[in-house]
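Apart from one protein chain that is not included, each protein chain of the complex appears where it belongs.
What follows is chain A.
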Amino acid sequence: MRVTVKLFATFRDGRFKVEEKNLSEDSRVLDILQLLNISPEEVAICLVNGKDVKEQHLLKDGDTIALFPPVGGG
């Protein structure tokens, strides 16, 4: 399946802003983190199609995953 991965803030350093990834069926958010060498503890916000999810969340074809380290403002 194909998913879109969007990275923000320091996660972009040495990686990318947005990329399409081909994943095997039954892939989870955790598989993407491993692929990108990001540990789950570094992730403050993980959105799949705008919804908050945990790293065990099961992905499906066409999903958009957005990953953020701890950031805030106002």
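The working rule: contacts are C-beta pairs under 8 Å (C-beta built on N, C-alpha and C of every residue); 3 or more make two chains touch, one makes a residue touch a chain; residues count from 1.
As a working rule, contacts and distances are computed from a predicted model.
This complex has a chain not shown, and the name its UniProt record holds, of "Glutamine synthetase", "ABC transporter ATP-binding protein", "Aldehyde:ferredoxin oxidoreductase" or "Phosphate transport system permease protein", is "Aldehyde:ferredoxin oxidoreductase". Against the chain not displayed here, chain A makes contact via residues 6, 8-10, 12, 17, 44-45, 47, 49-52, 64, 66, 68-74.
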